[in-house]
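Reviewing the structure listed below.
All protein chains but one are shown at their positions in the complex.
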Amino acid sequence: MFPSRIWREMPQRYRLEASTCKKCGKIFYPPRLICDKCGYRKFEKINLPEEGKLKTFTVIRTPASQFSDEAPYAIGIIRFSNGLQMMGQIVDCDLEKLKIGQAMRLEFRRVQTHDTHGVLSYAHKFVPKWY
Amino acid sequence: MRDVAVVGIGIMKWGELWEKSFRDIFVEAALNSLDDAGVDKIDSLVVGCMTGGLFVGQEHVGAIMADYLGQKNIPAAHVESACASGGLALRQGIFEVASGMSDIVMAAGVEKMTDTSGDGATYALAAAADQEYEVFHGVTFPGLYAMMACAYMNKYKVTRKQLSSIPVKAHHNGAMNPYAQYPFPIKIEDVANGVKVADPLYLLDCSPITDGAAACILTTVENAKKMKKPYIKITGSGMATDTIALSQRDSLFWLKSTEIAGKNALKMAGRKISDIDCVEVHDCFSIAEALVTEALGFFKPGMGVKAAAAGKTALDGQIPVNPSGGLKSKGHPVGATGIGQVVEIVKQLRGEAEGGRQIKGSPKIGMTQNMGGSGASAVVHILEVE
Partner (left out) sequence: MVGIVGYGAQIPRHRIKVEEIAKVWGADAPSYKKGLMLSEKSVPTPDVDTITLSVAAARNALKRALINPKDIGAVYVGSESHPYAVKPSGTTVAEAIGCVPDCHCADFEFACKAGSEAMFVGLGLVKSGFCKYVLAIGGDTSQGAPGDALEYSAAAGAAAFIMGKKDVIAECTHTYSFMTDTPDFWRREHEFYPQHAGRFTGEPAYFRTVKGAAAGILKKAGMTPKDFDYVIFHQPNGKFPQRVGKMLGFTKKQIEPGWLAPRLGNTYSGASPIGLTSTLDISKPGDKILMISYGSGAGSDAFVWKVTDRIKEARDLAVRTSTLLDKNITYVDYGTYAKYRHKILKNK
């Protein structure tokens, strides 16, 4: 992946930066330039919480080429207390024991680890809350 | 606006067509549509193709296909809306004829998917999802629909066996379709005895990787009458979109774009959903067929899978869904699928469906629903016997 693509998304992927519409309060992740609820164009930066609840998930057994070494792996959508939802991999888990509603903690991990020459990409993955 | 009709359809045997190139499969289906319509010259070509660029490295699809079809110098456009590219090509073709810009337009779809490895195809298809916030994390298309299935089955207490009835029905119908990629029946237990692709979906829940093309010839109803050919009138067209990222939807399993496209197409046609005699829907995965039949209004929310399991979508059911065998059995050459659906509905309305899959009682009103991504695009058409 060309470095500029990774670099540009760092605020969202590294620090979980989202934006709140200054007029209606709707939260966007990733941030947007116009609010789809009220049409306002000014936003305030917020950071997403470190925990969410699992809304749905699957176990990918036939991945795209850049994830072939990692299969099978779980991926899911979590919902934060502020109502926002986010997709990410679920790691450090027993694939057979995942359940909708499970509490998940976000951890900073490497994503797309397949090559040995490109720029590394990092983002948050979900880990079932265990402490 | 001028009334538009389909006067010719063309399809070919879909499958892993090792000996045929991207351009060859298009031309084969396109020539069949010209022969069916009895025309040799078109005014304009619209081709739906999801990603010739990623599958075979070929973009500029409109020009190359017009040239190899022996129609060089005509206007030719390539349209793309992921797996709904075919449906979109039809819609754009309708606009050209209805507006008066062209009198005879070919709306076609094509995809050559086997000139790459399996994970290469997975990569190409994933381009229809949100690259930075879905694909980046390793999701695939089976994965997205699996997440929809997981949330849906949990909410409505749907069993694995009930879901398996959908591919069983698809293969039952497809076994009678000489153009289908996998024209054989399967048993209900075969599904969950197969290979898991993305839990809870198994291989037999998923549409295959397919090479294929389909085409149809559009003209005005007035012109069609002059041609003295059987024609099918297109009475409604609706298209809608939704968030490309599944996580950003209010519901993880309600296909809002299909709901809106369906309502708009019905409104344009002046019809209600209960008027529809047969429908081809986008069953890229077993769960997708059920969710689409709910979003279109054939069944109440939460009843799509159960209705299919009860036989309500069979050829002799309340509403025959995917008499062709659907994407599951007929194959899913992504850009061609939307036009392949039109080919089937036209055959059903003409009473020409082969192999014993002709719906009884002379269906008069048919519908096609073609969908892109995890439902971010939907195109619905209503076709009628006049």
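Labels A and B are assigned to the chains in the order they are written; within every chain, residues are numbered from 1.
The definition used in the following text is that contacts are C-beta pairs under 8 Å (C-beta built on N, C-alpha and C of every residue); 3 or more make two chains touch, one makes a residue touch a chain.
As the structure is a prediction and not an experimental result, all values here were calculated from the model.
Enquirer: Among the chains present in the display, which ones are touched by the chain that isn't there?
Expert: Visible chains that the missing one touches: A.
Enquirer: Provide the residue numbers of chain A that touch the chain removed from this figure.
Expert: Touch with the absent chain occurs at residues 10, 14-15, 69-70, 89, 91-92, 107-111, 113, 116, 120, 122, 125, 130-131.
The definition used in the following text is that only the chains that are shown with their structure count from here on.
Enquirer: Averaging only over C-alpha atoms, locate the centres of chain A and chain B and give their separation in whole Å.
Expert: Chain A and chain B have C-alpha centres separated by 31 Å.
Enquirer: Going by the contact rule set out above, which residues of chain B touch chain A in the complex?
Expert: 117-120, 122-123, 126, 132-140, 142-143, 146-148, 150-151, 154, 195-201, 245-248, 252
Enquirer: Considering only the defined contacts, which chain A positions touch chain B in the complex?
Expert: 5, 9, 12, 30, 55-68, 70, 73, 75-77, 85-89, 100, 111-112, 121, 123, 125
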